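Let's look at subunit A:
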Amino acid sequence: MNGNTWLPLLVIASSLLPGLIIFGLAENRVRLRIALNLVGAIVKLVLVGWMLWGTSQGLHYEMRLVLLPGLELVLRAGPLSLLFVSLSAVLWLVTTVYAIGYLEGSPYRSRFFGFFSLCVTATVGVALAGNLITFLVFYELLTLATYPLVVHRGTEAARRAGQTYLIYTVLGGALLLLGTVWLYTLTGTLEFTPQGFLSEVGEEHHFALIIIFVLLIAGFGVKAALVPLHGWLPQAMVAPAPVSALLHAVAVVKAGAFGIVRVVYDVFGMEFASGLGVTGPLAWLAAITIIYGSMRALFQDDLKRRLAYSTVSQVSYIILGVAIAGPIAAIGGVVHLVHQGLMKITLFFCAGNLAETLGIHKVSEMNGVGRRMPWTMAAFTVGAFGMIGAPPVAGFISKWYLGLGALEAGQGWVIIVLAGSSLLNAAYFLPILHRAWFREPPDAWPEEHDFGRKETALMLLLPPVVTALMALAAGLLASAPFSPLEWAKLIAVREFYQP
Partner candidate 1 sequence: MDRNRWLVLPLILALAVGLGYAVLSLPERTDGLQKMVADKMEVSGVSNPVTAVLLNFRGYDTLLEMVVLLLALLGVWSLGGAALHREAAPGPVLDTLARLLVPVLILVAAYLLWVGAHAPGGAFQAGSVLGAAGVLLLLVGWRLRPGLTAWPLRLILVAGPGAFVIMAIFTLLIERQLLEYPPAQAGALILLLETAATLSIGVTLAALFLGERPQDKGSK
Partner candidate 2 sequence: MSAAFLYALVGMGLFSLGVYALIVHAHLLRKILAINVMGSGIFLVLVALARRTGEAQPDAVPHAMVITGIVVAISATALALTLMLKLAAETGCAELPDEKRE
Partner candidate 3 sequence: MNVDIYAMLLLIVVAWPLLLAIPALHSRLPWPHHLAIMPAVVLMILPGEASLELPWLFFGTGFAIDGDNQWILGMSVAIWLMAATIAKNIKHDFATPFFLLTLAGNLGVILAADLVGFFVFSAFMGYGFYGLLIYKGDAEVWRAGRLYLIFLVLADLALFEALLLAAFTMQNLRFEEVRHVMAEGSSSQFYIWMVLIGFAFKTGIWPVHLWLSAAFRSVSQLTMLLLGGVPVTMGLFGVVRWLPIGEHVYYVLGTAIQMLGVVAMLYVVLRLLMPSPVKLLPAWASTAVSGLFIAALGTGLSHPVVWHQYEHLIYPFIAILGIFLAVFGFAIGRLPETRRSPALVASRAEAFNLWVERWIGTVRSWAKDRLLGFQSHQRASQRQVVKQYQRILNWQKPGGVGVGWSTRISLFVLLGLALAWLAG
């Protein structure tokens, strides 16, 4: 049954239009800008909710626009799309609130929020893309929309980081384009199909398909920060905290990981990809990234850089889950898409709060900060435990399914990787927690701002607490209906068991 054709487009427009209007706003129209942002975010949430409900009722939302004969822009709301769309919509709202609080009184806010909205638009577009070309379109838009956010501060370091970011992503985009076009010349279609659309391709092209796979993965791997394509991510930390949060939790990094999920499931198809023998190396690559990222995180004193390397490591959980080639691992990978988002955004919010309230940027400055900002650090603690994979936070659920999936697929080595990563995660998160809660606070913080009786501004405090609660809920209530886990199961069923 077909639902409203325009709904996917409306979901995209709900952030695009406010963004475009905001670009035109004068710097001092603060109220209007906030209103636009929030209305956009709430409308998007409502629309996504509508779409979720409709899809669960069996409605089918799809929109098509012909680009070239045989080449269409397609927006479609499937289970996988909805998972990512919901994540983006929810986190956008939260991040918007946070960003409003964070950027109060700083210059160039119109520009910031404009690109911010564009960034979300692109992410939602990536999520809803119904074929590879649409994905590519929004993926590139994402590159362009994020760049101004990375360099927003305008310092020399920001400019350099922006440059690095661009070099990586533009290169990745080029590889992606190449792979896409090549694929198109072989198949004549790019439509995402459960279990892939390549089974018709003849034997003689299999080598080409392997190269295409490598190209596509490399293209997406840049944003997903797969080693050795991760170099831009830690540098991009010069951006303001809401950007880092969005960059790492939802938009950029996830778009890359999501792309890999799409490639493996809906382009190649799990079965076909395993037949080609490409998932094994992918799993290894993901494993290396997981360990490497954690190792590097261990040695960072800068809090945000530590978190960034942690992202490098964690995002590859998703890829690992996808590459293990089994339904249960797939659940783990896909659900981690959401879980990691919730947990990492919490961590970045908290890092932003520390920087904004107390001027703390380094781990070594965090002594006793838990007593000064208990709520922030409580949220941080939840996030950190989630990253370690300790119950009951959401990360535990992901790790559980990944491990189980690895056992099921007969790839025991993955367990060792997971264990090693958890260990390393503990090694770089627990000392932070220890410092924050048990060390004596210093006499003076590096740069303290006064917020009266509260530990920090409410707009800054609420978002991390909310996301931390969500991360907790996603773990505790994993088996409740509409939980991320349940969606992930649905997706895995569609990929593995439907005829």
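How were these candidates chosen? In short, all candidates are chains of the complex that A comes from, given by their letters.
Details
Here, a contact is a pair of C-beta atoms (placed from the backbone, for glycine too) under 8 Å apart; a residue touches a chain by one contact, two chains touch by 3 or more; residues count from 1.
Model, not experiment: these values are computed from the prediction.
Listed candidates 1, 2 or 3 all sit in this complex, but the one touching subunit A is 3. The touching residues of subunit A, counted against candidate 3 in their complex, run 295, 299, 370-371, 374, 385, 388-392, 396-397, 399-400, 403-404, 407-408, 415, 419, 422-423, 426, 430, 434, 437-439, 475-480.
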